[in-house]
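Complex shown without one protein chain; remaining protein chains in place.
Per-chain numbering from 1; labels A, B and C assigned in written order.
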Amino acid sequence: MSGNTFGRVLRLTTYGESHGAGIGGILDGCPAGLPLSEADMQHDLDLRKPGQGPTATTRKESDTVRILSGVFEGRTTGTPIAFHIANENQRSQDYGNLAEVFRPGHADWGFFQKFQGLRDHRGGGRSSGRETAARVAAGAVARLLLATHDIRVDAAAVELGGIAVPPEERELSEAFSRPYYAASAAVVSRWDERVAEARKAGDTLGGIVEIRARNVPPGWGEPAFDKLDACLAHALMGVGAVKGVEVGDGFAAARSTGSANNDPLTPEGFASNHAGGILGGISSGQEIVLRAAVKPIASIAREQRTIDREGRPATVLVGGRHDLSAIPRIVPVLRAMTALTLADALLLQARMAALPEDVLPRPRPAALRDGRW
Amino acid sequence: MSGNTFGRVLRLTTYGESHGAGIGGILDGCPAGLPLSEADMQHDLDLRKPGQGPTATTRKESDTVRILSGVFEGRTTGTPIAFHIANENQRSQDYGNLAEVFRPGHADWGFFQKFQGLRDHRGGGRSSGRETAARVAAGAVARLLLATHDIRVDAAAVELGGIAVPPEERELSEAFSRPYYAASAAVVSRWDERVAEARKAGDTLGGIVEIRARNVPPGWGEPAFDKLDACLAHALMGVGAVKGVEVGDGFAAARSTGSANNDPLTPEGFASNHAGGILGGISSGQEIVLRAAVKPIASIAREQRTIDREGRPATVLVGGRHDLSAIPRIVPVLRAMTALTLADALLLQARMAALPEDVLPRPRPAALRDGRW
Amino acid sequence: MSGNTFGRVLRLTTYGESHGAGIGGILDGCPAGLPLSEADMQHDLDLRKPGQGPTATTRKESDTVRILSGVFEGRTTGTPIAFHIANENQRSQDYGNLAEVFRPGHADWGFFQKFQGLRDHRGGGRSSGRETAARVAAGAVARLLLATHDIRVDAAAVELGGIAVPPEERELSEAFSRPYYAASAAVVSRWDERVAEARKAGDTLGGIVEIRARNVPPGWGEPAFDKLDACLAHALMGVGAVKGVEVGDGFAAARSTGSANNDPLTPEGFASNHAGGILGGISSGQEIVLRAAVKPIASIAREQRTIDREGRPATVLVGGRHDLSAIPRIVPVLRAMTALTLADALLLQARMAALPEDVLPRPRPAALRDGRW
Partner (left out) sequence: MSGNTFGRVLRLTTYGESHGAGIGGILDGCPAGLPLSEADMQHDLDLRKPGQGPTATTRKESDTVRILSGVFEGRTTGTPIAFHIANENQRSQDYGNLAEVFRPGHADWGFFQKFQGLRDHRGGGRSSGRETAARVAAGAVARLLLATHDIRVDAAAVELGGIAVPPEERELSEAFSRPYYAASAAVVSRWDERVAEARKAGDTLGGIVEIRARNVPPGWGEPAFDKLDACLAHALMGVGAVKGVEVGDGFAAARSTGSANNDPLTPEGFASNHAGGILGGISSGQEIVLRAAVKPIASIAREQRTIDREGRPATVLVGGRHDLSAIPRIVPVLRAMTALTLADALLLQARMAALPEDVLPRPRPAALRDGRW
C-alpha cells in the first residue's frame, strides 16, 4: 500500500537512505525450518556491492549484513526476519549543492514534488540505488526457499551499450563468474572497448538483463490481475533504471504470427518456448524467461542544464562516485526480485493444498497425476 | 491477494466466465459525488465489444452493462459500485471437444494444473478475453474521476503484423474514430492488406499499443516497490496477450547514453521526454508514455499439435468465433487499466493532504508553490 | 483497504443497498474442487431472512441467491464465486422523510459526514442490516470448506433483554431449530414475555450471541498483529449493532487470577478452557469460544429528538418495518463471519506446507508428530 512492501504472503518491507544510518528490511512470511545464516545473504550482497567490475565507482562499502531476528539455531522460525546493513564511507559533502538543484534523469524532482519539498538530498536519499541492497539480502532467502524445491533463478547481462550477446550464445548459469556478469565470455572485450569509449566521453551506458527460472512447476500465478508475468513485471519495473520488461519473445512476439508463436504441446513437453514459460498468466512448467531494459546511469561526468528549488535555470555537475552503467550491479538485484516474486507465488499456490485429497473428484487426469512436466 | 482484485485505494474485483451467467465486478473506493451513469460505462464497453473492425469475429454480443449499487440520483455515493454484463449468444457446442485437449498458446494447460484438473473449458472460461469487459466498465469510472482533474488517457494501435506507424506520425486522441483504433489513418490500407493475407493463411497477428496520459501532476507513485511505472507494468502485463511493456524510450533507452537519454529541466519544463513522464518511479508532470507488446491471437484456423488430459498426443482445430488480432479490441482495455492505475495513484497521493498546512515548514520553494509544471 | 473486502487469502467483497437492485458479493480465493450449489447458500440465507421468529418485522423477502460464476458442474473452479440477491418488496415511500433527518442510533449521520452529504437514505442504503445477507451467503461456502476438515461452527443467542441462559445450560448445535436461535429451549417463554413487554412499550432489545468452533487444529493465527482472536474480533465487531467481543472467559478473565485462569496441559489435552481455544493469538486445538454483545435495534416505535440536514432541531418517528431485536437474525451472520475468518486462517496456514518435508529438522517432537490434540 504505502509502497515499501513487496509481496503478498512472503512480504519484504525495506527502509533506508544512501547517507543515513543504513539500509535494511523485514522479510515476513517465510516458513519455519529453512536453514539460513548471514553468510547466505552476504554471498549475494557481495555480488552487488560497490566496486564490481569495469563499470564501477571507486566508492567502496563492505555492505556487511546483520540478521536481527527470525533465525534461531541456524533455521528460520517463521517469525519476521529483520536485517540491517550499516552505511560506511559516506562523503556527504559530495552532495552538498544537490539540495538546491535537481539532477536530470534522477528522482530528485519527483521526490521534491511528492513529499512537499522535503527530502534527504544526500546521494539521492531513499531514491538511491543503494536501496536495492535490501532487496538482494532478502532475495537470498527467497532463492534458498526456491532451492528446497529445486528451483533455480539465473541472470546475466545480454546487452551493453548496444552490443548484444546473440540469443544462441547466451549461458546464464555461470554469469556471475564473468566480467559484467555477462551471458558470454566472448562479448567481454567488445564491451570493454565500449566502456572505455563512454568513459572518455564522460558518458554512461545502458543495457539489457536476461533472467531465467528453471523447474518452476506449472500452475503458479493468480489470474486475472495477479498473473505471474504481471507480478514479475511489477517486480522488475520497480527497480530503478528499468524502463522495459518482456516475457519470452516479448516485443518480437508482436511481430510474429499465431502459427509461429504458439508452442505445441507434446507428450515429451512443449515443442518450443516462445511464451517464456508463462501462458495466460500461469506458469506452464517450462523455463521462465524475462528481459529487462536498463537505461544509462543518469549521473554523467558533464555539466547539465536544470533548475533550482525556486524554478530558476541552473547547471549541475554531479559529483559523488558513480558507476558508468547499472550493469553489472543490477544483475543480482533483478535476480533477487524474480526470486522474491516466485517464492511468493510458491507460498500462495500452497493454499491449494488446503482441500483434503478425498474431497477432490476421482479419477484425476493422468497429465496432472503424473506431474511429469 | 487472490488475484482478482486490482488497486489499493480504488479497488476493482472482477468475476465471470465466457459462457457462464455473465461477467462483472465491484469497484470499491470511488469518492462520493462523481456523476456516473450506465451510459458512461456503456460508451467504453461499445469500443471493446465483439465485432469491432476488420480483425473481428462474427460473434455478436451487446455487452449491456447494468449498475447494481453505489450510484444514487446520478452520483456515486462512496459505497461499492457493482456492475453486471450478462452473457448472450453463447454457442457452447463450439467448445465441446476442448474439455479433453489443451489449446496451444492458451491458458488451458495452466488452469488445468493450477486448479487440480477442474476448469470451465467453454470458451476459455475465466481465462477468456471476455473477462476484460469488466475492466473496461470500471475503467470508465476511473476515466471520469481523472477527468475531474483534467487528466486524459489516450490509446491507439501503433503497430500491426510488423507494420508500424512512425513515431512522428502518431496521433492518439482521435484513434477510436479510426479503423483498428490506429494511431494514423495513413497506415490503415497497409494493415488491411496484412490482415487479408493472414486471414487467407488461416493465421493471426500481433501488434503494439501505445498509451499516453496528459496532465498527470508531478508526485504520483510510491517508491520503492510501487513505483508508478511498476504499477502500470503490472496493470498492462496482466492483460492477456501482453508479453512486453515499456515506458518512454523503453528498450531503446538501453541502447542510448546518459547524455542523450537524460531530460534537462528548464524553467519552461523538461526539454525532452525520453523518460516517458516517470522518473525514479514518480510522475514528473510530463506526458506519461507507455507501450505494450501484444502477441498474435492463439486461436488460429489450422490444426495444431497438442496433448489430451491423459497426456496422449492429439490434434486440435479451435472452433468458435475468434478475432484475427487482439488489435483493436485490446486498445480500450489497456486504456482502462492505465486509467485505473492512475486513479488509484491519485487517491493514494491524496493522503499527503493529511498534514495541516500550518504544520509544514515555511517558506516553501517556489517550484513547488507555483505548481507551474 | 477500501472497506468492503474481508479476508486475506479467502477474500469476500460485497456490495448493495437496502433499496437498490440488490446485494451480493464476490468470494475470491476458494480452492477448486469444493462441491457447491445455490442450495448451500440458500440454506444459510433462509436462517437470516426477514420474518424470523418472535422479534420479526413484517417485511418479507425471499432472499433468493443466484451464483453467477466460479462453479462448474457442481464444484468450485478456483475462480471468483460471484452471487447476487435481488431486492424485493421494497416500500421506499416509508423512508421518504429520512432524506432530511438523521435517525438516532443509526449510521445516517456518519455516512452523511463521510460521503460529502451524499447518501442513499432509503432504508439506510448501504448501512442497512440487509448488507449482511451477502456475508451469510459467502459464509456458507466457508462453512463447507471448513467441513472438509471436520470443523464445525455453531452459534446461538445466550442472552436477550437482560435474561441469560446460564453457561452450564447452553447447547449450541441445535440452536437453529429453536425460537430465537436460543442456546436453550428453557429460556424461550421468559424471552417471549420480555419481547411482549418491549413491543408494548414501543421499545427494542439487545442481547448476547455465543459462537463456538470445534476441531480447529492448533497453529492457526498470525502473530503479532493478525492473531486469530484479533481477526475474529475484527470480523464480529464489523457486524452492525455489535458493541463488544470477548474470547473464552473474556471480561471475566480480567477479574480472575493467573492460577485460576491458566489452562494446564496434560497428555489427554488441556484440563480447562478459560482461554477459549486461543493462546497468544494462535489456536490451541481446543474449542474456540466467542461472545458478541448486540445493542438494541435503534429503530424504535417512538418519536425521537434529532436534527435535520441544516442542523436544526427536528423529530423523527422511524417508519418502515423493523425487527424488535437483532436477535435472532444476527446469529447466522456472526456464525458466517466466524467461518469466513477461520477458513481464511486455514488457507493462510497452508503456506507452512510449502517447505518440503525432507528440509525440516529430524527427529520431530512426538507431540507435533502425533497431532494427537
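By our rule, a contact is a pair of C-beta atoms (placed from the backbone, for glycine too) under 8 Å apart; a residue touches a chain by one contact, two chains touch by 3 or more.
All of these numbers come straight from a predicted model, not from anything done at the bench.
Enquirer: In the whole complex, not just what's shown, which of C:Val247, C:Ile288, C:Val331 or C:Ala350 touches the removed chain?
Expert: C:Val247
Enquirer: From the listed residues C:Pro54, C:Gly70, C:Gly206 or C:Pro332, report the one that touches the chain absent from this view.
Expert: The single option touching the absent chain is C:Gly206.
Enquirer: Would you write out the residues of chain B that touch the absent chain, in ascending order?
Expert: Its contact residues with the unshown chain are 1, 9, 29, 31-35, 75, 78-79, 145, 148-149, 223, 346-348, 350-356, 359-361.
Enquirer: For review purposes, identify every residue of chain A that touches the missing chain, sorted by number.
Expert: Considering the whole complex, chain A reaches the absent chain at 1-5, 8-11, 13-17, 20-26, 28-29, 31-33, 66-70, 72, 75-82, 84, 114-116, 118-120, 125-126.
Enquirer: I need the residue numbers on chain C that touch the omitted chain, in ascending order.
Expert: Given the touch definition above, chain C has residues 1-6, 8-9, 14, 102, 104-118, 126-127, 131, 159, 161-162, 198, 201-208, 217-227, 229-238, 240, 243-251, 253-259, 261-267, 271, 275-276, 279-285, 293-300, 302, 304-313, 348-349, 352, 355, 360-361, 364-368, 370, 372 touching the missing chain.
Simple rule for what comes next: only the chains that are shown with their structure count from here on.
Enquirer: Using mean Cα positions as chain centres, tell me which chain lies farthest from chain B.
Expert: Relative to chain B, the chain whose C-alpha centre sits farthest away is C.
Enquirer: Per-chain C-alpha centres versus the global one: which chain is nearest?
Expert: Closest to the centre of all protein C-alpha atoms: chain B.
Enquirer: Averaging only over C-alpha atoms, locate the centres of chain B and chain C and give their separation in whole Å.
Expert: Taking the average C-alpha coordinate of chain B and of chain C, the gap between them is 38 Å.
Enquirer: Measuring from the mean C-alpha position of chain A to the mean C-alpha position of chain C, what distance in angstrom results?
Expert: 43
Enquirer: Averaged over CA atoms, how far is the centre of chain A from the centre of chain B? Could you give it in whole Å?
Expert: Their C-alpha centroids are separated by 25 Å.
Enquirer: Pull out every residue in chain A that's touching 2 or more other chains.
Expert: 1, 223, 348, 352, 355, 360-361
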